[in-house]
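Yeah, one chain of the complex is gone here, protein chain that is, but the others are all in their spots.
The block that comes next holds chain A.
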């Protein structure tokens, strides 16, 4: 479980040790979680780490999704969906985070922190450690977006693709077949395509609100 290693890495001095309530979870709570009122966090979702985690309106976190701010803060934009067993946050990848950080930022890499833009979808089992993921992008099942990556808007990282750290993906790119890139001209040129996509996304958000019980209250208090 990737959330467990967060414990030795978190600096104890940063954490506020407010023990007003007895927490049911044994995992360390992030120092500050800023949740909008419309955020939907399912049961068994995990938010861990010492840096702040911010979630914009209408964000949906599915069961067993893991947001880890152990090494850097995480910002989820409006309408972001994080599916089951997906991991967002620097250091979520299989223990390579520390090794990569020693190489330093090369080329288009960016500093600390993970920012997911509006309407980003992180599908099941994906791992997103990127510095930034642009609006409307989709990280498909099992993909691995390395640390410091900058992904443009309306991109698609197809299933099981591995993006090495500090890769820069321009807007409207589709990364498929391992290492092939191409620009999705339909999305770029046609406004209707983008509007249709966002419309579908909004409908999905409504459905989730009706189907998934919301456990966000647990994370608001304290």
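What to note about this one:
Methods note: contacts are C-beta pairs under 8 Å (C-beta built on N, C-alpha and C of every residue); 3 or more make two chains touch, one makes a residue touch a chain; residues count from 1.
We adopt the following convention: contacts and distances are computed from a predicted model.
Per the UniProt record, the absent chain's protein name among "Exosome complex component CSL4", "Aspartate aminotransferase", "Dynactin subunit 4" or "CDC50/LEM3 family" is "Dynactin subunit 4".
Listed by residue number, the positions of chain A touching the unshown chain are 156, 158, 174, 176-177, 180-182, 184-187, 189-193, 195-196, 199.
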